[in-house]
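FYI, not all chains are in this one, though none of them got moved.
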Amino acid sequence: MITLASDFGSPYPAAMKGVLLERTDARLVDVAHDFPRQDVRAAAFWLRETLPYFPPATHLVVVDPGVGTDRDALVVRAGQCTLVGPDNGVLRPVARELAGDGALEYFRIDDDHDDLVPVRLGNATAAKSTTFHGRDVFAPAAAIVHETDRESLAARAVLSPTDDVVDLVLPEATVADDRATGEVLVVDDFGNVVTNVPGTSLEGRDAVRANDERVPVERTFAAVDPGERLATVGSHGYVELDVNRGRGEEAFGLEPGDVVVLELESESG
Amino acid sequence: MITLASDFGSPYPAAMKGVLLERTDARLVDVAHDFPRQDVRAAAFWLRETLPYFPPATHLVVVDPGVGTDRDALVVRAGQCTLVGPDNGVLRPVARELAGDGALEYFRIDDDHDDLVPVRLGNATAAKSTTFHGRDVFAPAAAIVHETDRESLAARAVLSPTDDVVDLVLPEATVADDRATGEVLVVDDFGNVVTNVPGTSLEGRDAVRANDERVPVERTFAAVDPGERLATVGSHGYVELDVNRGRGEEAFGLEPGDVVVLELESESG
């Protein structure tokens, strides 16, 4: 199984699928192709929250603002999974998650290697572009990786071990007494504001004051009337600031990267 | 085969796919993940018009404004198909269609059952959320249902027979003499206004007066000039109010739920 994730929109992912299917019979599964454009951190978050639910797979990820520059192209072996994508940190948070207690292993893709040259049906020659490495580097590399026994990756001429890789750590919130200070990680498609404040900080709390607005702590959206605000523990385990049947990011005026200060209130307090 | 339909947008459906694929090798087919948000009636319409074209399958449907409340999680056996989703009526119109002359059978999903707990690769524990039952209840249930002989569903500990279920009936139009009174069921992606007036009411008619605008009855969009309005029998068998290469809902000022009165005109009349 090979999953695909990118910020390519449409129809560029189809060219990647063609390249993959020309080289492998693997099942292909789209994760998303509408990640926020060139936003490495948002993609890293969504991958970390999504890919661990898949069975062992090869994960192809292309969110690549540095395409064509000298940034490396990477293969990461993480637990039972293998990740393929640009070396800009996007693969790191999910790789750590997938590896569990195990070590991560990195391989640099030789992106000029002949093994990667795409094939085109008909007369036209497939020339490697400087702007679409998803098609011309990462997809063929993912097919090669998927068709290679995981223990034999180092033997593939197109790969060489490396440990000089870009890291990315998603920011952590500070929780002390009745106050949590964190930031907005992403706003999801529903408009829910996903913070990095651990959901456990809402235990025993009745309400939070978020940037000076007091909202109730609820377990479900439907606990408040349509259009009303709430704080809840979202499906990622973090505190979310939401509106039932509405858009939290508009009601709270928050966007990714914004600082969030939550005053944690309980009835007894 | 398992189909997936939801109002989740992106990337939440991918987590459902991961959960499914961790448990089954079934082919997965997306129906849509952009159903109008939390609009049970629109989803019920689209499912009824789409799923009967598939071969027998397990259909996973998550349009779930009551997620986390005490609404039931359902499995419906309908003809040769099995449907999985929240008990809010969304499954009923398509289930009746798929069952033909046969009876519908319902099973309540025990959504706290250990069999449903998702698996995550790596170290993190997968905790059941109160806001994403698509991932934590319905997807694992659909995988279980799909891997269970349909006659044996009642024997699965996670399911118990029930007949206390929410119904939903799409509204029907009234057609009498030269007048049809109905409502807008959905507006499709092209902007076509799909009413619930049966297409047969246009037989022998040359034009309709729709909310006092007279438009010709045509068999194809291209029968009128680009930008011009028409009434036609759409692919669902209902009267649609459309604009050739334009958006009917803007030209007619109609949206889902609006009442539509059609005066049916013929040259001879």
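As written, the chain order gives the labels A and B, with residue 1 at the start of each chain.
Here is the rule we go by: a residue touches a chain if its C-beta (ideal position, glycine included) is under 8 Å from a C-beta of that chain, and two chains touch if they have at least 3 such contacts.
The structure displayed is predicted, hence computed values, not measured ones.
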{"item": "Identical protein chains in the complete assembly, only 2 of which are shown", "value": "3"}
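Basically, only the chains that are shown with their structure count from here on.
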{"item": "Chain A-chain B separation of Cα centroids, rounded to whole Å", "value": "30"}
{"item": "Touching residues on chain B, where the partner in the complex is chain A", "value": "8-12, 14-15, 17-19, 21-22, 28, 37-38, 65-69, 118-124, 126-127, 129-132, 135-136"}
{"item": "List of chain A residues in touch with chain B within their complex", "value": "1, 3, 5, 29-32, 34-35, 46, 49-56, 79-81, 97-101, 188-190, 219-223, 232-235, 237, 240, 245"}
